[in-house]
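Our next item is chain A:
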Amino acid sequence: GGGGGNGKTPTVSGDKGFGSIPEAADTVQAGGTVDIALSPGLAPNYIYPNVPAVFNGTTVAPSQLWRPLYWRSTGATAAVNDELSIAEPPEYSSDRKTITIELKDSYTWSDGEPVVADDLVFSIELIRAALKEDASNWSYYTPGQFPDDLASVEATDEHTVTLTLTTAYNPGYFDAFVLGNLIPLPAHSWSKASDDGPIIDFRDPANAKATFDYLHKASQDQKSFATNPLWSVVNGPFKLKGFDSSTGGFTLVPNEEYSGPQAAQVDEVNYLPFTSPAAVFNQVRAGNLTVALLDSSYIDQLPTLESTGYNYYGMPKEGQVNSLFLNFENTTNNFDKMIAQPYLRQALQHLIDQPGYIKSKGIYNGAAAESYSPVSAASANAPGFGDKAPYPYSIETAKKLLEDHGWKVVDHGETTCVRPGAGDDQCGEGIPEGQKLSFNLFYANSPTSIAARNTAFIAAAKKVGITIESAAKATNFMYSNYDNNFAPENKDKWAVQDSGPINLGGYPTASLIWSTEGAYNAGHYSSEEADSLMNESISGEDPKALSNEATFLGKDLPVLYMPNPSNIVVWKKTLSGDPDAFANITQGFLTPEFWYYAG
Partner candidate 1 sequence: MARYLARRLATSLVVVIGISIVVFLLLNAMSGAPGRSVLGPSASPEAVDAFNHKEGFDRPVVVQYLSYVQGLVQGDLGRSYKLNQDVGELLAQNAGRSAMLSLAALLLALAVAVPLGIYQARRRNRRSDSAITAATFMLYASPQFFLAVVAIEIFSVQLQLLPAQASQSRSAFVIFTDPRAMLLPILTLAAANIAIFARYQRSAALDQLGQDYIKVARAKGVSERKIVRSHLLRNSSLPLITLVGVSVPALLAGNLVIESVFNYPGLGLLFINSLAREDYPVLLAYTLIGGVLTVLGNLIGDLLVAIVDPRIELS
Partner candidate 2 sequence: MSAAADLGTVSATRVLDVRDLTVAIEAHGRRLQPVSGVSLHISAGETLGLVGESGSGKSMTGAAIMGMLPPGGTITGGSVTLGGRDLRSLSETDYRQVRGNDIAMVFQDSLTSLNPTRTIGYQIAEPVRIHRGASRKEAWERAAEVLSLVGIPRPAERLGDYPHQLSGGMRQRVMIAMALACEPKVIIADEPTTALDVTMQAQVLTLLDGLKERLGMAMILITHDMGVIAGRADRVNVMYAGRIAEAADTEDLFAAMRHPYTHDLLASIPLLDQDRSARLYSISGLPPDLSERSAGCPYASRCRRVSDACTALAPELIEHMPGHAFACWHPMPPQSSPVLVARRQANDSRHEETVEDATPPRLAVSGLVKEYDVRRGWFGASARLSAVAGVSFEIAPGQTYGLVGESGCGKSTLGRTIIGLERPTAGEIRLDGLDLEPLKGGEGRRRRRPIQMMFQDPYASLDPRLRVAAIIREPLRLAGDADRSAQDARVRDLLDAVGLPTSVLERLPHELSGGQRQRVGLARALAVHPSVLVADEPVSALDVSVRSQVLNLMKDLQADLGLTSLVISHDLAVVKYLADRIGVMYLGKLVEEGAGEDIYQAAAHPYTAGLIAAIPEPVPDVERAKPAAAVTGELPSAIDPPSGCRFRTRCPLADDICAVREPELIDLGAGHKVACHFPLRVG
């Protein structure tokens, strides 16, 4: 077979791409091996596809062994790829509470059994059973939502599943947050409680629990990943041939029984483990890798790599917020009082020079896009202000804002509040006279661009007399220590943190991170208006809801927005295929079945 879209340019939104993707080559040389770098430090250690939170990001070859219901990526966009999805688009009832999903009848499991409606129901029952044991047993769980609100799930015919919900959702939201994460699993083979146990009825919750426990346990025996017959029943284009339990490296070979649209064309795909971005880069430089994602600190090496035989392409991930989180509850030095003032947040945002950071060789060197809300300006749900920064970089404006609100700005010194009070030209409620504008900022210790952009920001703040103490920390450390939800005892220890991008998915509502009750609302931002807008995005009907939400959040500044960096993928010039099959790597989706060596 040939590449799906010969002569096609990659599907992208906007023109933020970095580098280029050549057209697919005409001649296909079947076979060959592809060596691809795994994300450094994230060695796979789990295989059961309905991933518990602990193992999120460390599952073996997500989506390549077991296909998700809906494939939520087309090139470098987050649009659903109908071709690769194993179900037809969902149909919503008018009250949006009944959803009918029809599985394509062309798919079969590798043991020859067809992929049927029961397989989806089985998967959902397993999720329910898992969550009953522990809320962390499914990564995509938001308490109160799916599957808590699932009134019933039924296989209405061999290929049709009907979900009945107790609440209505905005279809965009439900598609992205629920349906996109559902994966039919081979009930005929997996619905058992032990290796040689009989097939049991998964509709019985006790059985579902036993099955989940069995699969969960099997999924931790890394040595048997490639040998356990369980995991050889797949419906994706690949099968797991080998797994090195010591490193997490693994090898995929084509699933000969694959029944989907594009069968794998190369003989083998080796996923090589790496311990650091530098290692990946070095291997690329030595020509030892076929495909790799590079750390942004190697941007200026890309021309060199090109001359040694690599293509490269960079694109920011969609639905990603890259921002400085603010802690609205930190009472140290009255930070909560200060940050509650919109003018102050605006002044701080004015200090961030996004175009400058993007341009700077020391920060992004061009490989990032301006970002002023969770939704990218090029997306269909773009905020109202488009790509125009609501609070563009301007030290002057920042200074004026402060002065207009009762602060005595001392350049490079200590700006202090001289007009306390809640009035329009006063500092704001709870801010005493003489209050100094100073707070701390923790940022992730990698990649280097994070340190660089924060340093630039801190330095700009200094210019208007704002003192920011900063320190680099491991991201994990920040999660577990500087998150008011999980470490409330530390809420007074941090004011601002930059842990790098947070991924909101293909339908980037920020409810998880900024709604008053949001599970990841680290800084406890709370705004009634934002809450109602986000609610609309989730459960309303309005297709513009997300755009409205983004517009408001862009203006209200629950965080300080920073540029959205590009993910950079490099691949050997000899490797060809549908441009989308390379563009989608920047979004975290891999479709190696589309790759082939040019003849």
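In this text, a contact is a pair of C-beta atoms (placed from the backbone, for glycine too) under 8 Å apart; a residue touches a chain by one contact, two chains touch by 3 or more; residues count from 1.
With respect to how the candidates were assembled, all candidates are chains of the complex that A comes from, given by their letters.
Note that the structure is predicted; figures quoted are calculated from it, not measured.
Undergrad: In this complex, work out which of 1 or 2 touches chain A.
TA: Chain A touches candidate 1; the others do not touch it here.
Undergrad: For chain A, which residues are in contact with candidate 1 within the complex?
TA: Interface residues on chain A, with respect to candidate 1: 41, 43, 45-46, 53-56, 58, 134-136, 141, 143, 220, 222, 244, 246-247, 272, 274-276, 278-279, 282-283, 285-286, 445-446, 474, 476-477, 479-480, 483, 485-487, 519-520.
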